[in-house]
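Complex shown without one protein chain; remaining protein chains in place.
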Amino acid sequence: MIELESLINAHTDGYSLEQDFYLAPEIFDHDMTKLLSRRWLLVDHESRIPSTGDYFLFEVGVESIIIIRDEERQVNAFFNVCRHRGSRICSDLEGNRSRLTCPYHSWTYNLEGELRQPTLMPSDFDKSKFSLHSCHTRVFHGLIFICLTEDTPPDFDREFGEFSDILDFHGFSQAKIAIKRDYPNACNWKLVVENFLECYHCASAHKEYCSVHPKDQLLALGAGPNSGPLEALKAYQPTWDAWKDNVERLGHPLPEFANDEHSLHMSQLSRLPINDKSFDSETRDGSLGSKKLMGQFKECDQGETAIVFNPVSYILASNDFAMMARFTPRDVVNTDVQLTWLVHEDAKPNEDYDPDNIAWIWDTTIKQDKKITMNNHAGVLSSRYQPGRYSTQESMVVQFIRWYLNAIS
Amino acid sequence: MIELESLINAHTDGYSLEQDFYLAPEIFDHDMTKLLSRRWLLVDHESRIPSTGDYFLFEVGVESIIIIRDEERQVNAFFNVCRHRGSRICSDLEGNRSRLTCPYHSWTYNLEGELRQPTLMPSDFDKSKFSLHSCHTRVFHGLIFICLTEDTPPDFDREFGEFSDILDFHGFSQAKIAIKRDYPNACNWKLVVENFLECYHCASAHKEYCSVHPKDQLLALGAGPNSGPLEALKAYQPTWDAWKDNVERLGHPLPEFANDEHSLHMSQLSRLPINDKSFDSETRDGSLGSKKLMGQFKECDQGETAIVFNPVSYILASNDFAMMARFTPRDVVNTDVQLTWLVHEDAKPNEDYDPDNIAWIWDTTIKQDKKITMNNHAGVLSSRYQPGRYSTQESMVVQFIRWYLNAIS
Partner (left out) sequence: MIELESLINAHTDGYSLEQDFYLAPEIFDHDMTKLLSRRWLLVDHESRIPSTGDYFLFEVGVESIIIIRDEERQVNAFFNVCRHRGSRICSDLEGNRSRLTCPYHSWTYNLEGELRQPTLMPSDFDKSKFSLHSCHTRVFHGLIFICLTEDTPPDFDREFGEFSDILDFHGFSQAKIAIKRDYPNACNWKLVVENFLECYHCASAHKEYCSVHPKDQLLALGAGPNSGPLEALKAYQPTWDAWKDNVERLGHPLPEFANDEHSLHMSQLSRLPINDKSFDSETRDGSLGSKKLMGQFKECDQGETAIVFNPVSYILASNDFAMMARFTPRDVVNTDVQLTWLVHEDAKPNEDYDPDNIAWIWDTTIKQDKKITMNNHAGVLSSRYQPGRYSTQESMVVQFIRWYLNAIS
């Protein structure tokens, strides 16, 4: 048996985790139970299920969650487990259902999860006690969040109220999905997160990404305001400030905050210029990816909004489109990475935007990340793996490790 | 470690099993050792191995059993493990062998499993102590049964003597295999059994099956005389009685008994009409599947004989052909389902019977069952899975769960 407490005590701050944290199935179970089930997870944009009865499945760990829109146009989430004998109710990954009828014995639930009286049950059977197990759900500016816990979930508004203005300005409620792509990754979820939270590897691994964003900015702020060395931030500050002045002149928002390792979600928000050259959007040449600006943007401010809801739920938004990244642990060595690109709900594919063009930079970058994180996982298997010292450009990773260890302690 | 006793005590009668019973490898080992190794299992019809030296392999759990006909035309069964260094002796799933010679070092056994003196063994080597490990075998009306235990197996005649007359009347000793098909199923064996022991799911999942058998009969007796609600049985009784009168008039047998959860094998026997319309056989339109009636049937009585040797060994026999179902656990999440169709030994394929026609209803039905049981297994993985209440049409499943828990306690 893994002794979690002594493992945690053995950890040195500023270093990567001990081997078992990446490899032991017991610790993965712990990650799910103590941490990920008790946080709000971003699962999709509600434009995925516009009509009553539209649903999709969200598969996380051993769970399958049905996320479905009901007659009142509410989005509900249920565990995909029939209360009769446990069969999955939906097996297709998405579709439309007027009722949730189990394919096994036709037990039928309405879109609020309530069981219609099944035939042939004993007379003392009380159907009101056999509603589907519901999963906490919250739709926030068009974004669907769930929380897996059976207990009371964290207070959503207290955790994410501060994001409301910027999500509103970006018009996420009037967005739609332009593209969605899956990148199943055979490595532990924490290696995916560590990778996403630092840009120390950008120069080595992401040529294309470095052609869209300037080197000095990536060094200073590549994984957000807290991610680079102090000197680099100082050197970049004038460029950033000049950009901020222009943004203020345009009357666009400039929120910035970062919750630390003692917070529940380690959520963060910041706005940065895309490039010091004239880049209106995070595209190959900086030209707009979509002709329809999103939300309240009337004029391009050449900025990108970085939203961290938690270390597995992100949005990176240009003025014209946004990329939503979802990292979903499946088991100790498998993590589903899904990217979704959002545009203005009125933007027309191929006319207002070219799907491949807006997907290009992150599709390219995340495929490179998949390769290096699987390579990282392979190395961690060795008897010679030891926790390694993080660089000054990996301070967000250091914070993540602290947050993680706090959460599972 | 799974604590079996507290798991068993936690069970509520009338509900499905606790999650670990379906998922824990330790419990699967227990299932094999305490239950399935100590029961007689139906493995095939002896027409599969008509000649001396004909053999086939029966693979169950981690075991491979050689079932072979010897010079005296006896059917013997041996563990497929050479007594020298443990190599498998036969690797092809079926064939003919004049002797059982291990491909590794040519240790050679006769068809009774006795070792011929191998070359170059130390002088104190006593070959009489190195016969193949034999497996208990019994051929009963052409049907081959084995029992895996090293101890004394259950008394076969005491357990199955009552089946002799009906097996004789159906002429299983003069049958032959018409078709055999495999449906490997990625779910726990108990989910396969539960599925087979109730017809509560027939309306949802088995359109074709419901076109062959009438709805009120499936409700009353779909999984045998004890399987449906009492009211349904009462409603159906007149139809059943009318059919019985005709069967008696023809002088055909009408045995019926059901051993309960306290018995060793939970074996059952019953005869039912196929349909209240004029169905001579369990085929698409009710016409005979084979022109040669089996056994002592001279005239069609439009009945079907349901024989349960134990919850993993079944025969369903029309007057003209029979379907034998074998559910074989391989590991905790894999169960081999094999169906074999038997006809009169003189019936000629394509002339007297069309193999696809006689296979149609159960081939269709078992493929549907495979899908729903795998779906069931997927749902049981969830943290929200709870034992569920069985309906009044699932009383045979309730009995199976009791039998299972008695057996492993």
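Chains here go by letter, A and B, matching the order in which they are written, and residues are numbered from 1 within each.
Here, a residue touches a chain if its C-beta (ideal position, glycine included) is under 8 Å from a C-beta of that chain, and two chains touch if they have at least 3 such contacts.
Quick caveat: nothing in here was measured; it's all calculated off a predicted structure.
Participant: Which candidate, A:S98, A:N375 or A:S409, sits in contact with the chain we can't see?
Facilitator: Considering all chains, including the one not shown, the answer is A:N375.
Participant: For the chain not shown, which residue from B:W40, B:F58, B:F79 or B:F196 touches it across the whole complex?
Facilitator: Of these options, the touching residue for the absent chain is B:F79.
Participant: Hey, which chain A residues sit against the chain that's not shown?
Facilitator: Residues touching the hidden chain, for chain A, are 14, 16, 194, 200-201, 203-205, 229, 372, 375-376, 378-386, 388-393.
Participant: Suppose we count only contacts with the excluded chain; which residues of chain B make the list?
Facilitator: That gives, for chain B, the contact residues 62-64, 79-89, 91, 102-106, 118-122, 125, 130, 133.
Everything below uses one rule, namely that only the chains that are shown with their structure count from here on.
Participant: Can you check how far apart chain A and chain B are, centre to centre, with Cα atoms defining each centre and the answer in Å?
Facilitator: The separation of the two C-alpha centroids amounts to 49 Å.
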